[in-house]
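All protein chains of the complex are present and in place, except for one that has been dropped.
Right, subunit A next:
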Amino acid sequence: MHPAFSVVFFTTATGAGYGLLALLGVLAGQGFVPPDFWLGLVGMGLALGLISAGLLSSAGHLGRPERAWRAFSQWHSSWLSREGLASVATFVPAGLFAVGWVFLGRTNGWVAVAGLLAAVGAVATVCTTGMIYASLKPIAQWHSRFTLPGYLIFSAMSGSVLLNALLQAFALGSTIVLAGCVLLTLLGWGWKLANWRYNDRLEIPTNANTATGLAGGTVRSLEWPHTEENYLLKEMGFRIARKHKARLRQITQLLAFALPVSLLIAAFGLPWPYAAVLSALATSAQFAGMLVERWLFFAEAKHTVTLYYGR
């Protein structure tokens, strides 16, 4: 599948944004994070900023973005429509929570409820994003039990690493949050390795024989219907990543998992501002690594239409 940058950035940015929003909604709403004005402003600004930038980026992927409002109508059958609704609906409790926590300095009553609702909305939105990919049968690498939990784990992982960097920057770092980040990053690393292992051993029942209805023997493409690449090949016949698969997987592991884990573990024993600097570096490395991971998620996925082209 063609890794359109708008979609790669959208899923990575909203994953981190919703992860941070959910954690802030629960932790700050329950009083585990103090109602500090600047901490709240930067924290909610980051969460909602990442979500908004991601959503705008995904709208840029549309052929007719001015009609995007129509996407809210088919929630009864379409995961993309559900994603649109969930993402917009989440802004309501998130906005109320931001006002209550940041501007009114409250962490109880309706602010706590809004925080919990924002967290529920964030988790629901990430689920819908995961289901868009997991529900597509023609792409075996996506239509697997790894996809939905993967989106949730990576969202929690990048959100927690972001939360840690935020708290460390305001000298409010805690060993519990730090330990949580390390564990979630290790979980993400393990999940990604297991997913790659599964994909590499995937035995797909669909082949050139079932695609053409020609039973038995081998079916070899002699001639394409067209001389140049068409929409199908540009959108679904992307092959560059398969050539550089091993190298790109190494880069993903280094930037998204190994480096952040090392930096976060190093931050355990260090005072402010050193721990804050390491936490910020871990966040940046992980975001870059997750962009590579998401690029590979698309580029390694093989659509059944490529069978018709002998690819």
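Note that in this section a contact is a pair of C-beta atoms (placed from the backbone, for glycine too) under 8 Å apart; a residue touches a chain by one contact, two chains touch by 3 or more; residues count from 1.
Here is the rule we go by: contacts and distances are computed from a predicted model.
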Revision key, fill the gap. UniProt lists the protein of the undisplayed chain, choosing from "Ferredoxin", "Peptidase M48 Ste24p", "Rod shape-determining protein MreD" or "ABC transporter permease", as "Ferredoxin"
Revision key, fill the gap. The one of A:65, A:105, A:190 or A:273 in touch with the missing chain is A:65
Point to revise | Among A:8, A:50, A:139 or A:248, residue touching the chain not depicted | key: A:139
Practice item. Mind listing the subunit A residues that contact the chain we can't see here? Key: 1, 61-65, 67-68, 70-74, 76-81, 84, 132, 135-139, 205-206, 208, 210-232, 235-236, 303-305, 308-309
